[in-house]
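Heads up, this is only part of the complex; the chains shown haven't been moved.
Which chain is which? They are A and B, in the order written, and residues in each are numbered from 1.
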């Protein structure tokens, strides 16, 4: 079962996603795409880690998401990817200009075959004024397209508002 | 029947709107408010046109939207306006400072009398940080007010998230 959880910045989407993982009763795995590049980010990461509590296996992988998923894949695991948007950003800022399209294709190819449950967290960034700069517009475009593609294959899609889940695509397939 | 379809940038709102048009079984008409001012825009327009496929009558009209609607109005037509936000932007950037309020009034006046079904696509731009600059704030204001006014007269309002429709105003009047 693949679940997509979207929300704005500081909407409570990560916390909601962590609760969903724990509800499955499976072994929780956390794939962190953030990198502690500066002090502000270090504090965010530490706060998230503290919120999650013990019992989670953590994999840090800013770029090669499909590889990390395959590495953690087990039928009794529920893998949380937090978050897609940082992963996109990391890939777009990488030196290799083809990295993003390769990594995106690898993710979409690997997801249907995974034995684990997977919960993917993404940041809504397209509901403000479209920012200046081609890179910003491309980022909004790629993020939105990725969410659309994942929403197609997800068995459940949720938008988190003020920490509360709004159902966008009701659960399909096996209940969790 | 008038339908309003809202969504952020790259939310899949255009594609959803096109599917809604085709579901009516009526002759599809596309009113494009975009103008191919630069290469980036030309590519976006070409991609949208390719997605739609053949069979659509296309009218390009960046400013005089009410006139374009009246020109295309037939009982067996379903007219897609894509999108309101570019039309607002075109009108606000026009030399005549009164153009926007004139065009907005003309749209609101003509809609109830049309024989065709009309599906209007608009961009949510007000859920980010309010950007600096009076023109940006005015743009957010006018866009939001337009959506509110159209939502009042629409028989159905939808917010598209990751390509999926969230019902904001359930269908009223004749089913389509």
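The rule is short, and it goes like this: a residue touches a chain if its C-beta (ideal position, glycine included) is under 8 Å from a C-beta of that chain, and two chains touch if they have at least 3 such contacts.
Computed from a predicted model, the values in this text were never measured in an experiment.
> Enter the number of copies in the whole complex; the displayed portion holds 2.
3
Keep in mind that, in the parts below, only the chains that are shown with their structure count from here on.
> How many Å are there between the centre of subunit A and the centre of subunit B, using C-alpha atoms for each centre?
Roughly 31 Å separates the two chain centres.
> Can you list the subunit A residues touching subunit B in their complex?
Residues 4, 6, 8, 124-130, 134, 137, 140-141, 143-145, 147-148, 150-152, 157, 159, 166, 168-169.
> Using the touch definition from the top, list the residues of subunit B that touch subunit A in their complex.
Checking each residue of subunit B against subunit A gives 7-12, 40, 124-129, 131, 136, 139-140, 161-164, 166.
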